[in-house]
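Below you'll find the structure I mean.
Just one protein chain is left out here, and the rest sit where they should.
Now for chain A:
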Amino acid sequence: MRTRVADRDGALAWIFLMPSVVYILALVGVPFVLAVGLAFSDVTSGDPSFDFVGVDNFRSIFDDPVFWQSLGNTFLFTAISMLLIVVLGKIVANILVADFRGKWVVRFLVLLPWTTPATLGAVAWLWLLDSIYSPIDWVLRQLGFLAEAGNGSNMYWLGEPALAMASVIAVHVWRLTPLAAVIMMAGLVAIPKDMDEAARMDGAGYWRRMFEVTIPMTMPVIAVSALFGAIFTFTDMAVVDVLTNGGPNNATQVLTSWAFFRGIDGGDVGQGAAIALFLFPLLLAAAIAILRAVRRLEVR
């Protein structure tokens, strides 16, 4: 009998790993190295020749107040979004695991935002948040919270700086909550049924079981989904780009959208790369910190 490829674990490992290694190298590794190079160059879309300029790009982006505004917005956007996503995701996860009549309808509705194509969702939200025809305004008006139409009594969801940020956060939360909920649901399902029953026998009510048994035991999963969500939120500009384009007056500008406008729309590739790279050490630190926390929290 000859040994076949299927018998040689070492060779098999390489064969199976190769596609992802090639993928990561080509689509993550090369662009990353390229970005590092570009961040220290004077490359623009008009003049693609590479000249090393040291930290000039960083110096000029740090001199730009919009950069600092974007940085602040990024943190605000991420922090509030993640807080809401984790809390709502947890609540939705509890609904998903609950056993009741018609649960599949609820599950379907909950997962709908995640399955809706981003563009379709964006169109719907643009209409919901329209400066003149917003149905949200109409509802508020019917309930008596808003004055009669006209005379500038509309909310201008995407026009007022604070409202625009709130809208961007709301849409982002709407988009990510189902995913967070599904991840946390997996965590909930993994808790042995005994735990909840033991707590019930010990006389604990719903909230005590929730905060002292269920949540601590799903903490590693919550932390992982928060890490995933935070990094995704940090590096995502889709909602900002579709809803506000960073406006009004950079009120919703985040680092990724600012890097894009600077580097691609504005043509200053060097500065765009520098802005984008500014995030990298931050995200790396966040990833390491949360993964370490998860390992400490690991209960089994």
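Here is the rule we go by: contacts are C-beta pairs under 8 Å (C-beta built on N, C-alpha and C of every residue); 3 or more make two chains touch, one makes a residue touch a chain; residues count from 1.
Definition applied: contacts and distances are computed from a predicted model.
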Expected UniProt protein name for the omitted chain (select from "Hydrogenase", "Chemotaxis protein CheW", "ABC transporter ATP-binding protein" or "Outer membrane protein beta-barrel domain-containing protein") would be "ABC transporter ATP-binding protein"
Touch assignment to the omitted chain, from A:Asp7, A:Asp47 or A:Asp202, lands on A:Asp202
Missing-chain contact, candidates A:Asp9, A:Asp63, A:Asp99 or A:Asp194, resolves to A:Asp194
Chain A positions in touch with the non-displayed chain are 192, 194-195, 197-205, 208, 212-213, 216-217, 219, 297, 299-300
